[in-house]
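Only a single protein chain was left out; the remaining protein chains are all shown in position.
Now for chain A:
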Amino acid sequence: MTSRLKPKHQRLVLLAVALVALIGAGLLAAWALRSQASYFYVPADIAAAPPPPSQAIRLGGMVEKGSLRTASDGVTVNFIVEDGAAKVPVTYTGIVPSLFVEGSGVVAEGKLGTDGTFVADNLLAKHDETYMPRELEGMTTAQVREDVQATLE
C-alpha cells in the first residue's frame, strides 16, 4: 500500500506518475501533430503531391483575377487559387468574408475532392487592413512565385 510508504517515497511515486502522464501527453501531442495537424498547402504543393481526399488541409494563395463565379443558388462560389506556378479550382458554399476579392490572398480550409476541386468549408480572407491569415503574411503573388520556385529548384 502506498499509504504505508514514507512521505519521501510517496513524493517520488507522485513525481513518477506526473512525469509519466506529462511525457505521455507530450508523445501523444507529437504523434497527433504529425498525423492530425491540417497542413498548409499552396497550389504548387498540390500539383507536386496531392494530399489524400480524406485529409483536412489549408490551401493558401491568391484568388485568380476573373475566376470568381457565383452559382445560380446564390450562395455557392467557384474560384481559382493560384500561386504563380499552379492553380487549384475551389468551390465554397457560404457567406464569403467581406474582404474576399479577386487578386487578394485567401486561405481555404477543406479537403481536396477526387476530381481535383478543392471543397472549402471555411474561407479566411484578409479580415481587415491589419489582419491577414498568418500563412499569407507579407505574401504577394510575386513572393509566392519566388517561394515556390525556391522549393521546386
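In this section, contacts are C-beta pairs under 8 Å (C-beta built on N, C-alpha and C of every residue); 3 or more make two chains touch, one makes a residue touch a chain; residues count from 1.
By our rule, contacts and distances are computed from a predicted model.
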Among "Acyl-CoA dehydrogenase", "Heme lyase CcmF/NrfE family subunit", "Adenylyl-sulfate kinase" or "Carbohydrate ABC transporter permease", UniProt-listed name of the chain not shown: "Heme lyase CcmF/NrfE family subunit"
Given the full complex, what residues of chain A touch the hidden partner chain? 1-3, 5-8, 10-11, 14, 17-18, 21-22, 24-26, 28-30, 32-33, 36-40, 56, 58, 69-75, 93-96, 98-99, 109, 122, 127-135, 137
